[in-house]
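Only a single protein chain was left out; the remaining protein chains are all shown in position.
Moving on to chain A:
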Amino acid sequence: MIEIKNLYKYYGSLMAVNNLNLSIEKGEIFGFIGPNGAGKSTTIKILSTLLNPSAGLCKINGINVVDDPYSVRRILGYMPDLFGLYEELKVCEYLDFFAACHKIPYRDRAAIINDILELTDLTIKKDSPVGGLSRGMKQRLCLAKTLIHDPLVLVLDEPASGLDPRGRVEMRMLLNELRKMGKTIFVSSHILTELADFCTSVGIIEGGRLVVSGRIEDVVKSQGVSRHIKIKVLDNLELCENILKSMPEISNIESAVLEKLFTFEMRADDQALADLLRHMITSGVPVVSFYDKGGNLEDIFMKVTKGQVS
């Protein structure tokens, strides 16, 4: 769905994007991670037809963003990190205007707007002026505007920045909902733990270069980063601890006796995790829950980046 080949972008002598190659399949949620000044926003703006690349190929659904930006804009929904709103308009008028811009017929608009408002949980604010919305609601309204023409691809630049914890959770739920609807989502964020929760694949960019990319499991495996595991048992804590300590690939074991909880890091694939669970159960440890928090994206990020800017 999204294909980037040998992409370069220069601002004068400054190389903002350096030979970026990326391929994202339909229906994926791609997390684009990088420190400030890494080239994330530049790449996103090139994808969104807002910036002309210095060299390279960038295609969305097979359409070259340089050759036919207007066709790309019809299938793309872009939510910028800093966005302006027409604050004097009502929420429904704001959406109606952008629906009209996308040539959605007048008779269909009301139904589409109602659906979008419901999806973004803004129905209650339908007749409120945009200027009176909270930051989180404005963020959701911008996302609603992005969805108004039912785009195939969503490009979201820091969608959760500036949101309170509740707003972040709601935004994450909304993105998961959109993923279920089959949208391909390209999202950049600094909040790595949240990306790990809903992204199917990630790319880490630093100094304009893509340092690592791929499905999260593959990246974790390739980088040799430990998986964070949490086990809750009913009793027999001592036996459980002994089993964990006996395994060389397990490290950083922490136990909470009162909660009967063990957390540890393990360098292992899915098969090894299944073997560990089976071993515990056959050894007589009454396991209540066994939770794989996955590879910590922060660990990967810290491992592959050196704090360079482009």
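Points worth noting:
Simple rule for what comes next: contacts are C-beta pairs under 8 Å (C-beta built on N, C-alpha and C of every residue); 3 or more make two chains touch, one makes a residue touch a chain; residues count from 1.
Simple rule for what comes next: contacts and distances are computed from a predicted model.
Think of the chain that is not pictured: of "HEAT repeat protein", "Protein translocase subunit SecD", "ABC-2 type transporter transmembrane domain-containing protein" or "Xanthine dehydrogenase family protein molybdopterin-binding subunit", UniProt labels it "ABC-2 type transporter transmembrane domain-containing protein". Summary of contacts with the chain left out: across A:3, A:93, A:197 or A:292, the touching residue is A:93. Contact with the chain that does not appear here is found for just one residue of A:52, A:134 or A:283, A:52. When the missing chain is restored to the complex, the residue among A:14, A:101, A:256 or A:302 that touches it is A:101.
Chain A residues in contact with the hidden partner, per the touch definition given at the top, are 45, 48-52, 69, 73-74, 76, 78, 80, 82-86, 88-89, 93, 97-98, 100-103, 106, 145, 149.
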